[in-house]
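With one protein chain withheld, the remaining protein chains of the complex are depicted in position.
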Amino acid sequence: MDRTKVIKFTLKNSTAVLFVLIFIMFGLIAPRFFTLKNFQNIMSNASYIGIIAVGMTFVLLTGGIDLSVGSTMYLSAVVCGKLINEFQVPVVLAVLLSLCVGLIIGMVNAFAITKLRLVPFITTLITQTVARGFGLFITRSVAVNYPDSVTLMSTSKVLGFIPLQIFIFLVVVLIAALVLNRTRYGRQLYAVGNDLEFAKKAGIKCDRLIASTYVISGLLAALGGFVTITQIGRVNAGFGSGEEFDAIAAAVLGGASLFGGIGTVFPGTVLGTVMIEMIQAGLVFANIDIYIQPIIMALIIFMAVFIDSVRTTQIHKLERRNILKA
Amino acid sequence: MADVVFSYKHITKRFFGVHALKDVSFELERGKILGLVGENGAGKSTLMNIMGGVLEPDEGVMQLHGAPYTPKSPLDASAHGIEFIHQELNLFTNLSVSENISISKFPCIQKTPFFNKKQMRFCCKELLDSLHLDISPNILVENLSPGERQLVEIAKALSTNADILLFDEPTTSLTAKETENLFAIMRRLRDEGKSIIYISHILSDVISLVDDIVVLRDGQVICGGPIEDFPIHRMINLMVGREISNVFPERHSTIKSNVILKSNKVSETGIVRNININVREGEIVGMFGLMGSGRTEFARMVFGVDSYREGSIMVQGEPLPKHKPQESIKRGLAFITENRREEGLLMDYPILENIALVSLPDFSAPITRLVNTKRLSKEAQEIGTSLHLKCTSLKNQKVKSLSGGNQQKVVIGKWLLKHPSLLIMDEPTRGIDVGAKYEVYVIMDRLASEGTGILFISSEVEELMAMCDRIIVWSQGEVMHEFLRKDFNQEHIMRIAFRQSLEYGSNEKAVANGQD
Amino acid sequence: AGAKEAKSDEITIAFCFQDLETEFWVAGHKAITETLRENGIKVIEKNANEDANRQLEQVKDVITQGVDGVIIIPQDGESAVTIAKVCNEAGVPIGVFNRPPSDRSAKNLVVVANNEVIAEAAVEHMAQEAKKLGRKVYPAIMVGDLGDPNAVGRRQGFMNVMAKYPDLWAQAPVEIPTKWDANVALANLQSAMQANPKIDFLFTSSDFLFPVIKSVLAPLGKWNLVGDPNHVILGGLDGDVTAARLLEEGYLDATGVQNLFYEADLMLEAMLLAIKSGEKTPDKWMDDPGFALTQANLSTKAEEMWGWVLYKEKK
Partner (left out) sequence: MKQSLRKQRPDEGTPMMQKTALTASSRTITMHASLAKRLLLSEYFVLYLTILYILVLTPIIPRLWHPMNIQNILSNMWPLLVVAIGQTFVLILAGIDLSQTSVMAMSSVIGAVVMTSSADPILFTKSPLWGVLLSEQGGLLGASAFAVPVGILVMLAVGLFIGFLNGFSVAYFKMPPFIVTLVSMMLFSAMAIYLTKSENIRHLPQAYLQISKTKGSFISGSLIIALFLAIIAHIVLTRTLFGKRLYAVGINTTASEISGVPAKTTIIAAYMLSGACAAIAGVLYSSRLEMGRPTLGSTLFIDIVGANIIGGISLAGGKGKVTWTIFGVFFFIILANSLNMLNLSFYIIDMVKGSVILVAALLDVARNSIRKSQM
């Protein structure tokens, strides 16, 4: 009985276990990998994609997909920079307005998907194209620079020790996890993702829930964009393109399903995001040939997903109820 | 004088091609249980869906407490005090039992957006206890058996304080005990002044439970009145529109000596222990047991859906590989699962393709593997006709749009097309009407007389006793006893299933199984 | 829009570029289109979004429209050849800009800078600076997208210098992948600095990454003026506006420069000549030698750097 409990525990936490193992492995190759500073770096680099992946998780939970997050990141960052540079808008206000850009794109997605009944894939593909096009149009493809008041934010520490971007990330994760696990809204989201028809019959306001996820995703994409610009200080025309795949990959690596109803923000998506970032950092630490790096990265991710799927079947087996009398 | 709470007035509903309801009117009284019976596809569920806000009537109106009632959505119906237990279970498999029960409400902790987990679980536990369902509120629904799910669905409806409760075949996955228990609850609710509509194909249940009855046929109200006026045979005749004298056909015993299926000491940790069963050519072997006694699990092992740890299964004297349904089918096995929605049917696929699925290889050319569609649809059509399948088009209609009972017929049909030599039927008559049941029994008898062995799992003792040559009684993953046809005795069978001793048996394990 | 039945007096030239994601390409795009328009030429622009196939399709489409000439910034040398052949067949003069065709089997006007040589020049200056320190240094390079020949050429230039002064380096160079993505660059540079805190010799394959470098080095106390004991010897390539500013402010040691305006002029001249003389398959190779703008030659050569000119204009 006790042994099965131990096995069950390990299986249930296998993602975390694997995570620690990878961490140790890189640490053995490059001892400096173990430093707190490094961990902080990993977290801070994971923060923006993590924030976006949290939003993506909401969308995936309903069985949707949001391909527009990369462009949302770009457009909102561009708007933020333009407002500050050309219209001398105070930084805080500019940031708020740029979040509104994300909100608007999310609302457009939501409207098209729930009211016009367009397919999420196509809808967000359209907003992806149009939002980036619009960004290019207003910048003429020229890079946007941010004043020091923005970039200095990345060096500021909340409570004296948590870098701002990590703090934002943690707050987003905390709120999202609470919402998903502890509120009616969150649980109903899982229900909608499990079976839309049932959910309608159960009296859940499905359209409203689905719409809200795109708004959340848009908003968080804009927030992720902001977190990035505090770190890199400049936005090129290619900023954010392809991030949608990274975000989806992080969420799916964390256990989310593209068909909805399955997935968690914590630990799932967070672990997924940080794991990818950690492997990337580890490869640089280990100073591995840059041509080989992506190959190793792919193999490790494959291992992670492989272990996860084996684990799932094992857990299923272990959790079968005992109908025999002892 | 009668206290009418709800009335249908001239309700008409069409689905493309199907006239599901034609000018239906009747009333529901306070503190009464109204039975609604009719053949598969008569329109019962459609009628309930209209009341429950799932569908809108094409014509006609409804009145609730004398006021016009036009529910815009299930939520709206619920707000009007109408609660609906669907024929097809509407549970979210990725959520826990307690979450499913409170899915549309979720009691919140005061002034916070967060719900009160503890309270939710506590309420849930209470409800489950009242239904004598011993599962944890935290368990995910995907881990529950169909019967348990059905009880959870019922608990969900009971959790609200509705005035009107609609039960659309709530007992299809329940055994006698749970059914009795449910009836007790329903009677109590009735006595508290609630009104209930009860739909079922098990007419004896209907007789024992309801106060009034309405008979539906082809979408029309044929007849209605107090239950006393409707003895079973009358009900049946009204439902099917012709004279039917027997509920069960006569059995022709045709057992041959050749053993088709033989299980040797099959065991799997925590599920079944030391199962020895054999089925001979032309024999119908029944398996009876309470919910969760392991019959389904065993059937799945035999067919190769699940694997087992010890023992072996032989078909026609040759060992059958584990975990290969395909191989089992090749060796002549067929398996009608109890979970038709998830395992039996492709709901989004046309009827024809569903019927064809198993037999496709038989209809495809040797090398090119081109499917002979003409021959296929001809034979499928024949199967459909022989089962009295009620549909508009085999080719274009999706299974999803069939009535529950007709869906079940599709499942049976797809295996019949394969002409199996051993047919495993897990609750095959669940949800199908008397007429259709009769057809199924006739088919079983015919198959048996043609030499097919049948392993027949059912929770209705009567049908087992009527149809089987032998009945194996299960309890908690073990075979307790085997009755030969001549020894059939309902009380004895029930006692064994409850692990009570028979007067002539020892205590726990009554008799060793198998006569070899 | 539209009537392409070219009026005999109006010349139409299609400019097909591979992308506009960095300042360098934006400036290059601007230099060419503006010079063309100044010369009264109608310009059709096509962006291939880094897809050689799409570029091929686009070139075919503009040929169909009856343009008088095509200028491409190819995705790489090999696709340049394929596309040039298409133009040769159609009898439309083609100019290849910035990336050299991999061989001369097609006839085209080529204006290119040699990435490898220019990178080598910049890194050479950095190496000389390192020598002055009188100790071994810890080198690192930020590598671009490995699918991009420019990135590969620049890396090669860097490696050439590594091989040239084997004694100067305390260890093999740390290679930092960027995939031409600022976010990736940031994360990986941070990791690299963490893993090899002693890095004090950093070459970036493109100037557009300087803001990233600054945001990583500054918190580590390594973002200092040239000459400061904690200065990381810094070099780049492109010669963009940011590089100009950093050179002036004294943070940057050297940047490799392609003389963008000069290149644009060369290309136009040759192209117009071909069009006017009716030559359908002109063939001419023009090199932009390029150079490294360093703290040492800032005063004399700065004006030749396109980024510098733009920087001064902006100021």
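To keep things simple, chains are lettered A, B and C as they appear, and every chain counts its residues starting from 1.
Just so we're on the same page, a contact is a pair of C-beta atoms (placed from the backbone, for glycine too) under 8 Å apart; a residue touches a chain by one contact, two chains touch by 3 or more.
These figures come from a predicted structure and were not determined experimentally.
Trainee: As a test of the contact rule: which chains in view would the missing one touch?
Mentor: A, B, C
Trainee: Using the touch definition up top, pick the residue from A:A16, A:I122 or A:I175 that touches the left-out chain.
Mentor: Hidden-chain contact among the options goes to A:I122.
Trainee: Looking at the full complex, which residue from A:F9, A:F34 or A:F245 touches the chain that isn't shown here?
Mentor: Of the listed residues, the one touching the omitted chain is A:F245.
Trainee: Just one of B:E59, B:E310 or B:E382 touches the chain that is missing; which is it?
Mentor: Of these options, the touching residue for the absent chain is B:E59.
Trainee: Take the complete complex as the reference. Which residues in subunit B touch the chain that isn't displayed?
Mentor: Spelled out for subunit B, the touching residues are 10, 12, 16, 23, 25-27, 59, 221-225, 229, 238, 241, 303, 305, 325-326, 328-330, 335, 337, 342-349, 353, 356-358, 360-361, 364, 368-371, 373, 414.
Trainee: Which parts of subunit C are in contact with the chain that was left out?
Mentor: Looking at subunit C, the ones touching the missing chain are residues 1-2, 4, 20, 44-47, 49-54, 56-58, 60-66, 75-79, 81-82, 85, 102-103, 146-149, 151-152.
Trainee: What residues on subunit A make contact with the chain left out of this view?
Mentor: Against the left-out chain, subunit A lists 63, 65, 67, 112, 116-119, 121-123, 125-127, 129-130, 132-134, 136-137, 140-141, 245, 248-249, 252-253, 257-259, 291-295, 297-299, 301-302, 305-306, 308-310, 312-313.
We take it that only the chains that are shown with their structure count from here on.
Trainee: Take each protein chain as a node, join two nodes whenever their chains touch, and name the resulting shape: line, ring, star, complete or other.
Mentor: Contact map by chain: line.
Trainee: Return the chain label for which the distance between chain Cα mean and whole-protein Cα mean is smallest.
Mentor: A
Trainee: Would you identify the chain whose Cα-based centre sits farthest away from the centre of subunit C?
Mentor: B
Trainee: So, what's the distance in Å between the C-alpha centres of subunit B and subunit A?
Mentor: Using C-alpha averages as centres, the distance is 43 Å.
Trainee: In whole angstrom, what separates the CA-based centres of subunit B and subunit C?
Mentor: Centre separation, subunit B to subunit C: 72 Å.
Trainee: Can you give the whole-Å distance between the Cα centres of subunit A and subunit C?
Mentor: The computed centroid separation for subunit A versus subunit C comes out at 34 Å.
Trainee: Which positions of subunit A touch subunit B when the two form their complex?
Mentor: Against subunit B, subunit A makes touches at 178, 182-185, 187-188, 190-191, 193-195, 198-205, 261-262, 319-325.
Trainee: In the complex of these two chains, what residues of subunit A are touching subunit C?
Mentor: Against subunit C, subunit A makes touches at 30, 32-33, 35, 37-38, 41-42, 45, 48-49, 136, 140-143, 145, 151, 154-155, 228, 231-234, 236-239, 242, 277, 280-281, 284-285, 287, 289-291, 293.
Trainee: Which part of subunit C faces subunit A closely enough to touch in the complex?
Mentor: Residues in contact with subunit A: 19-23, 26, 29, 143, 146, 172, 174-177, 180-184, 186-188, 190-192, 194-197, 208, 211-212, 214-215, 218-219.
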